[in-house]
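The other protein chains are all here in position, but one chain of the complex has been omitted.
Right after this comes chain A.
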Amino acid sequence: MTAPMVPLDPQKLLSESVLELRGDGKAGGGLVLAFQSLASLLLEDPSIHVQEWPFFSSARRGASIRSFLRVSRKPILAACEVTRPSLVLLMNESVGRSVDFADGVPRGGTFVLNTRRSPEECAAHFHLSGRVFTVPGDEIGQTHLKAPLGNVSAYVAMTQAIGGLAPANVIESFLTMLRKRRIPDSIVERNRTALEASLEAVRSGTFDFARPGDHAPAGFEGYGDLPVGAQTRLRLSQSNRTADYAPSGFRLRFEDPERRCTGCAHCITNCPEGIIHFVPDAEKGLQVTHVDVSQFCKLCGECIETCPEQLFKQVPFEESWEEVATS
């Protein structure tokens, strides 16, 4: 018979040994900033030691990345990656399709998710046992910062999950960091409203959905294939679904009803996945017709940036989970 699940207390871990955190997200999605902000806040207590660092390979925007954070009241010696975190953050829902963000988390750990979904939905979907915190960070970012930036809300949700941190300090520490970076006052103020909205929006609950063997740390299974997200003109990622690496909630759209495409081919030569379709054109050389976003578009944004006619754009797209869709 399984023993009842007892939530781990982050404050106790911090004081008596070490609190280890890990986050999964996408390059360019604010994960590193969220962890750096949290590290800055925690270091305001002179008795606390932190280590914060990211892991990203040579992948560009859209590829999976990780961030790590150790916090302790004792000097931190260990320098290895965090493999058994007691608190994890899922910054981007779609990462959860490719990576087990809860890998190695002990039963009773804490899970923070940047999502519109409820803690219970998340706990059931990802088979989580412990405390689950959710915050609709992208939505809050869109409302207050005019962009789907979830780092502000993820930072706030993590502070709530750790506990013992006064909301006023949580807000001021973040804003102070922005001011040090010489961010204009108007944007600092927008961040203030985003922080306040995030504090209101954090939801939490304690659940026990993990089955035996769920989230057990994976052992070494060889070096595997070239990781998804590696940038190459050889399109080795054909065998993988690189679209899994697109930010959740968005999709690329190509629209050219007035046939403004000039045939410059910048989008074709810059697309790392070769998914831009075209036909020969006697006058322009070629004419882009459509984009196949079904499997390989990871929304790197190259076409958006290079098209002189601005025919490509990123548009909202609703993710769906099977159990949600059928309920």
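Basically, a contact is a pair of C-beta atoms (placed from the backbone, for glycine too) under 8 Å apart; a residue touches a chain by one contact, two chains touch by 3 or more; residues count from 1.
Here is the rule we go by: contacts and distances are computed from a predicted model.
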Checklist entry - Quick one: the chain not pictured, UniProt calls it what, "Multiple sugar transport system substrate-binding protein", "Cytochrome c-type biogenesis protein", "Ferredoxin oxidoreductase" or "Phosphate ABC transporter permease subunit PstC"? => result "Ferredoxin oxidoreductase"
Item to check | Option touching the unshown chain, where A:A79, A:A166 or A:A282 are the choices | outcome: A:A79
Item to check | Where the unshown chain meets chain A, residue by residue | outcome: 36, 39-40, 43, 46, 49-55, 57-58, 76-81, 83, 182, 219-220
